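Yeah, one chain of the complex is gone here, protein chain that is, but the others are all in their spots.
After this line comes subunit A, so read on.
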Amino acid sequence: MNIWGYVIRRLLYIVPMVIGITAITFFTVFAAAGNPVAIVEANDPELPQATLNALINYLQLNRPPAIQYLNWLWNVVHLNFGVSIQSGRPVSDIIWSWAWTTIYLQLAALAVSVALAIPISVYAAKRRNSLGDFVITGVSVFGISAPVFWVGEMLIILFAYDLGILPAGGAHSLNAVWPWSLGDYLAHLALPAAVIAYFNLGLYVRLLRSRLVEIMQSDFIMALKAMGTPERITVYKHALRNAITPVVTFVGLALGTSIAGAPVTETTFSWPGLGYEFVRAITNLDFPVILAIVFLISVMTMVSNIAVDILYVYIDPRVRVS
């Protein structure tokens, strides 16, 4: 089978999916019975009625919702995501400026969690049912189940308030200049990245450990031991390579959705990223921003799904036949 034909077909599926997802989002926001102009008015009661009417006209809020949605869609085809109701800035500018902070936060968290998940899972799998394994399982389950805002608050209390060694929020100090104030950026990155990494780490360790335990009991591992193969090769080359596939799926899918940022973590740490912006846009019913972010999340999720499928072909030779 031609892999490119397959990829193109998969990419084409994105179009109806995105239309469906954004339509549902649009009408949900609409049905939320909010009037964004009323929020503008509430924020600034001094505005004359004529201005508000002009705004309603400008945003075409007086037209039927279906027409509004189709208008939005037509503009999106022309890469025009409209302007934010709250700030009046073009939505694409907003996303562009906020996405970057989210991306580097997510990538830092991902790198840390994967780098730690591998040795920790190998340790736990090799010493299955030992005290160390139980501690690792406990800490991972805690990481998955403890609410991130709570873990975040605890870290803020400990490191920012009690110890005073790390900032409590934001992406950098006011006077910081990239890249000269690298230390300042890293200090701000530490806590939110740690919170996201801890959550992911728990997931990856649970997944990788159980897969490793299963693989390490398989015949081919026994065969390698019978050949006198050093444990380093048996575990890190063979067992890990076989166990890693579900983790790749997880990481791939997580990367897609992580573009949306982690709304809760970003809000906890006032991290100026897409997640934080998303929450703000929802509270203000700033629907051009909401729709643009939903659009971005859905496209990225589907693209990363496809990327994972393609990656599978390279990590598991058996996939190539089917």
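Heads up, the rule we're going with is that contacts are C-beta pairs under 8 Å (C-beta built on N, C-alpha and C of every residue); 3 or more make two chains touch, one makes a residue touch a chain; residues count from 1.
Convention: contacts and distances are computed from a predicted model.
K.L.:
Quick one: find the hidden chain's UniProt protein name among "Phenylalanine--tRNA ligase alpha subunit", "TrkH family potassium uptake protein", "Peptide ABC transporter ATP-binding protein" or "Spermidine/putrescine transport system permease protein".
P.N.:
Of the names offered in "Phenylalanine--tRNA ligase alpha subunit", "TrkH family potassium uptake protein", "Peptide ABC transporter ATP-binding protein" or "Spermidine/putrescine transport system permease protein", the one UniProt assigns to the missing chain is "Peptide ABC transporter ATP-binding protein".
K.L.:
Please identify which residue in A:L12, A:A50 or A:M227 touches the non-displayed chain.
P.N.:
Spelled out, the listed residue whose C-beta touches the missing chain is A:M227.
K.L.:
Among A:N35, A:Q217 or A:T283, which one touches the chain that has been omitted from the display?
P.N.:
Within the whole complex, the residue contacting the unshown chain is A:Q217.
K.L.:
At which residues does subunit A meet the chain that is not included here?
P.N.:
217-220, 222-230, 233, 238, 241-242, 315-318, 321
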